[in-house]
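With one protein chain withheld, the remaining protein chains of the complex are depicted in position.
The letters A, B and C name the chains in turn, as written, and every chain counts its residues from 1.
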Amino acid sequence: MNITKIKLAYIGGGSRQWARVFMNDLALEAGLSGEIALYDIDAEAAERNREIGRRINQSPACLSRWNYTVSPTLSDALRGADAVVISILPGTFGEMASDVHEPEAYGIYQPVGDTVGPGGVLRAMRTVPQYETIAREIGLRCPNAWVLNLTNPMSVCTGALYDVFPRVKAFGCCHEVFHAKDFLAAVYREMTGEPGPGRAELAADVCGVNHFTWITRATYRAVDLISLLPGFTERFFQKGYCASNPNDPQSFRRGDVFQCGNKVKMDLFRRFGALGAAGDRHLAEFCDRGWYLDKPDPFGEWGFYRTPVPFRIVRQEERRCESEALARGLAPVKIAPSGEEAVQLICALAGRGARVSNVNLPNRGQMPDFPSGMVVETDCLFAEDTLQPLVAGALPPGAKALVMQNAINNDNLLKACRARDMGLAFETFMNQPLCGGLSVGDGERMFARMCRNTEGYLEGWKLD
Amino acid sequence: MNITKIKLAYIGGGSRQWARVFMNDLALEAGLSGEIALYDIDAEAAERNREIGRRINQSPACLSRWNYTVSPTLSDALRGADAVVISILPGTFGEMASDVHEPEAYGIYQPVGDTVGPGGVLRAMRTVPQYETIAREIGLRCPNAWVLNLTNPMSVCTGALYDVFPRVKAFGCCHEVFHAKDFLAAVYREMTGEPGPGRAELAADVCGVNHFTWITRATYRAVDLISLLPGFTERFFQKGYCASNPNDPQSFRRGDVFQCGNKVKMDLFRRFGALGAAGDRHLAEFCDRGWYLDKPDPFGEWGFYRTPVPFRIVRQEERRCESEALARGLAPVKIAPSGEEAVQLICALAGRGARVSNVNLPNRGQMPDFPSGMVVETDCLFAEDTLQPLVAGALPPGAKALVMQNAINNDNLLKACRARDMGLAFETFMNQPLCGGLSVGDGERMFARMCRNTEGYLEGWKLD
Amino acid sequence: MNITKIKLAYIGGGSRQWARVFMNDLALEAGLSGEIALYDIDAEAAERNREIGRRINQSPACLSRWNYTVSPTLSDALRGADAVVISILPGTFGEMASDVHEPEAYGIYQPVGDTVGPGGVLRAMRTVPQYETIAREIGLRCPNAWVLNLTNPMSVCTGALYDVFPRVKAFGCCHEVFHAKDFLAAVYREMTGEPGPGRAELAADVCGVNHFTWITRATYRAVDLISLLPGFTERFFQKGYCASNPNDPQSFRRGDVFQCGNKVKMDLFRRFGALGAAGDRHLAEFCDRGWYLDKPDPFGEWGFYRTPVPFRIVRQEERRCESEALARGLAPVKIAPSGEEAVQLICALAGRGARVSNVNLPNRGQMPDFPSGMVVETDCLFAEDTLQPLVAGALPPGAKALVMQNAINNDNLLKACRARDMGLAFETFMNQPLCGGLSVGDGERMFARMCRNTEGYLEGWKLD
Partner (left out) sequence: MNITKIKLAYIGGGSRQWARVFMNDLALEAGLSGEIALYDIDAEAAERNREIGRRINQSPACLSRWNYTVSPTLSDALRGADAVVISILPGTFGEMASDVHEPEAYGIYQPVGDTVGPGGVLRAMRTVPQYETIAREIGLRCPNAWVLNLTNPMSVCTGALYDVFPRVKAFGCCHEVFHAKDFLAAVYREMTGEPGPGRAELAADVCGVNHFTWITRATYRAVDLISLLPGFTERFFQKGYCASNPNDPQSFRRGDVFQCGNKVKMDLFRRFGALGAAGDRHLAEFCDRGWYLDKPDPFGEWGFYRTPVPFRIVRQEERRCESEALARGLAPVKIAPSGEEAVQLICALAGRGARVSNVNLPNRGQMPDFPSGMVVETDCLFAEDTLQPLVAGALPPGAKALVMQNAINNDNLLKACRARDMGLAFETFMNQPLCGGLSVGDGERMFARMCRNTEGYLEGWKLD
């Protein structure tokens, strides 16, 4: 791509804070410029972002000015794009409330509900039809564009892009692994008494499926960090340890629903000898229901929170207000580097220095023990117009069994969604680790209800 | 092999009725003859079988006379053998009682406990060391012999033979699939009103791992039997249906602990669209604990029994008495063809007609979606000195996820046993579907206890 | 299929003797009956066959009467068929003359020229477009029919059927392996002095690609036939040995262009330790040009003939006359069992007894060292409505390299033909072992000329 005339299409994201972060970081990339075409089914949200973008351009700290536009259609946004960012909410929080909370009636308690478990299945069923449209439009309007998928369920969404348009240059981007690296830095600090490294200074081998990735090897200055974990676990398993605030490992007790005490991580380490590399609320959803989610509130025993959808609704409204204020010039625009990975990856693809980062791609050798074609998450090398996966080390055998089960489920779910095959969708639904113990009858009732609750968004599916 | 001078080594089996069946069927194979070398660590049991063999030879119905000998050592039995049958009990019923009943304290109820689940893991840990010895001796004494493994856990035991002596010509033999075929014959009878076929008349595609095999396709005279199952399930799921006695589908209610109402089979069919091809008590052990085994007695809801070890002890004593009586001439020897598969397979290998049968072998293409080297069960073609697997059809995607999880567990368990790796053994133990919901702490306590209970037979393992 | 109402569609074959053999053998299958729908672009030829069929029906020896019809269109012939036989000549012998003889100007001498080599490539380019039509029609008219492909190049044609209509139940049938088994029977006879077995009595492990298959293991009554080959080769390599006439191993010297002295087979055995299982004229085409085909006439050194196309033209005319005579009642119809394999396979699929036979199918595990999806030839089990490949033993490592090279070429050729990709077609052309030593310039000229010679049949290809 011509780095002074880049066209970025930003699909969705209107209502998310992340768009602001993205614009903020881009504004600091001196030398890059071009157009950012915003498209959102909520046109107002896109327009708000355009206004924020314009105010960023006016900031004295801005090093890279972009032409922010709102596209009336998806096709317009994509036409001629060099890179595409997709970040959509399939349906509303109303649908998500059904995904997350309906299963509680059957004793299934999901902390997130957007990746796997009954909620993940329903969300995939709503999202894949939208991704089919996007993939087809990319094939028509910008077949050579780099496509960054930020939407969950990430494995299924990324897989859908490839299934519809096999030549797509898409990858799924997720930040969860970074927190696990921060945790390892804290482990180093606690166990050696030395200052902890920045996460980028660690050498680590990452692989798995999105939100159920594993760090199988990690070193910092010739110290094997994995070998520090048994001692660390012994010291901190009981009370938990949160790495967000270096001075207060107990900060997770203060009610921030995205924090955790990493007790699930430590428990999984005791089981498998590798480090689960995602937030505990995500990791728990891939495991047997009896391990971490047999009670409505896992905090007491496991130190993590379930994120209730009403909370998400309130938070979103707050953000909308903030955005509104920024857009109208009622709040000051501040620009500061946040290190947002997606911006770094676009820069690397634009030829501004190679970078290794963990992203989601169909397997074509990077996880040689796993079937070819399944979407997996591993480290990849990003360089000028190039994305090449690194061959990951092997998972510990026990973790491999668990990841494989979930990877096959994801793959079946994608097949079910692509074919709108209700039978296979239900089969995959019942096969979710969180649905263990559910009878076929209860499963049928619960699945039917979740479908009915969200049928307005189940495009192309036949409910009976 | 020279069919008039066959040497069969029979390792173990002294205390099992099956040896009698085997001798009975062999006696009816006119044209075959040779030596049957019996070896059992319970030398008395071997001698009893030799006496029974001699009486069979004297029977007027006997068509094929064999020279029955008792070998003082394993090496003697194996030396120069053309075929070897292995059927051992690793440890005593005392150990098996620990395998099966100890986990009950943690709410884990195993119907069999000799294949997977906590009991299966411990049994593998005891058996593999013995199989290492046997495999090495086969390599030295009869490297070209055909080796029939009848011991459980069958996948792990068969795998151990190949791991120690890669050129071994071994396969694992199991009768469970036959009952599933009988069940399908009954389905045909019930749903068409026509007389049911014999099991050998069905064409079926079988694959999976031992005791968790699946029939994915089955036809009889151009009728697709799988397509009859939804209707059959609707009619019989509630009350259950036992195929053992054609006139009494409710016969499983009469307390025979090896019978079942096939309700698990029907439930799994509703989940996955294929027929689990083993007894319900086996199938249930491979599934999430919440599906069929959340209560101590599964009979009420699921129509199958758990087999208590005290029952096995009583039954064995009865059989010992029967054998004793036969050996001493206090009971009449009756010979009649039972269709015993192991004898049929030996005949096929001896060149007396090709035969297709489902057996357990390391995967080398027969289940192409599964990793190479893992022991799997599929149909194979037996012909003169030849055993070739048939490439099986694909499992339904949901069943594949479940079988894969168990197959990886088996493979990890074999690795753990071969290396006497307590950590990996425990990891596999915790990964058993039946151990879902077990905390690491409880798991450690339970595992330690089960090890201590059986440590006399944990050859080469280091308990701490 | 209902064995009294079978519909067989016979596509092409009008001008080949083989149709008569097929009708002959079918007529002896008591219990089977139905319709045989003949379709040939040479309608007269189809009508001749119908008339012959009618006369067969009138023969007193006929045990199974069929209703022979001539279909006006391909669709009509296929509609509702239970089995389809495809045996077409892509183009005329004029095109084949170009395939076989044009390369002679560049020193490339092909004995057959219909499978690999420059002739095989051009033939594939003509045939695949026709197979695309047939595959689509099968998908529409008889998607569940069993499809027997007899047309060369067999690998590419069979692959095309699967590529266009993935659910097709097709396989490629070829008799060449039988001759290699006859040769092994002769080896047994010569080396033991005992009477030779019939080919069906041998146990053999067969694998490779069509016309370049290998027997890697063969036994008869516990005698390892492969181990007899070194001695046999020593005795007979110099003079050659033909197995067609047991009393005259030198009969291949009498000018029958389909006979050979098996010197190529023996030479390949010395190179690789396995038996090439096709006629020498076929085997030679898969090897380096310098091995067997560096001179216009290979007979002197290698004891096989090249089949000139003018010879084929004369022979075909003779057969047309014979058929004409039979059709008009000017020659007597004689029916006698010939053991024609295609008829036996249809009988097996119709449920009249299982049968193992070597056929061509996309690899899905039967040759585990070879990529999935490539068409390979191995033994398969045929039973009622069932076709299952047997997992073959490994090729000797050197032969594997050679077969792999040819298998990849075949696969590339199929891709080139499907996409009408002239560049890839030329690449594959140049990669043929027989094109070794050809410069790119000469290759381009020769390829262009062969395309122009046959352009009337290169449907959908763009020549410039």
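The rule is short, and it goes like this: contacts are C-beta pairs under 8 Å (C-beta built on N, C-alpha and C of every residue); 3 or more make two chains touch, one makes a residue touch a chain.
This one's a predicted model, so the numbers in the text were calculated from it and none came from an experiment.
Taking the full assembly into account, the omitted chain touches A, C. When the omitted chain is restored, the residue from C:D76, C:D288, C:E324 or C:E459 that touches it is C:D288.
Among C:A43, C:M191, C:V223 or C:I408, only C:I408 touches the chain left out of the display.
Taking the whole complex into account, chain C touches the unshown chain at residues 267, 270-273, 288-291, 294, 369, 371, 396-398, 400-402, 404-405, 408-409, 411-412, 415, 423-424, 427-428, 430-431, 436-440. Hidden from this view is one chain, which touches chain A at 1-2, 203, 205, 219, 221-222, 351, 354, 356, 364-368, 372, 379, 381, 383-386, 388-392.
Note that in this section only the chains that are shown with their structure count from here on.
Between chain A and chain C, the least number of touch steps comes to 2. No other pair of chains has as many C-beta pairs in contact as A-B. Mean C-alpha position of chain A lies 45 Å from that of chain B. Residue positions of chain B in touch with at least two other chains are not found.
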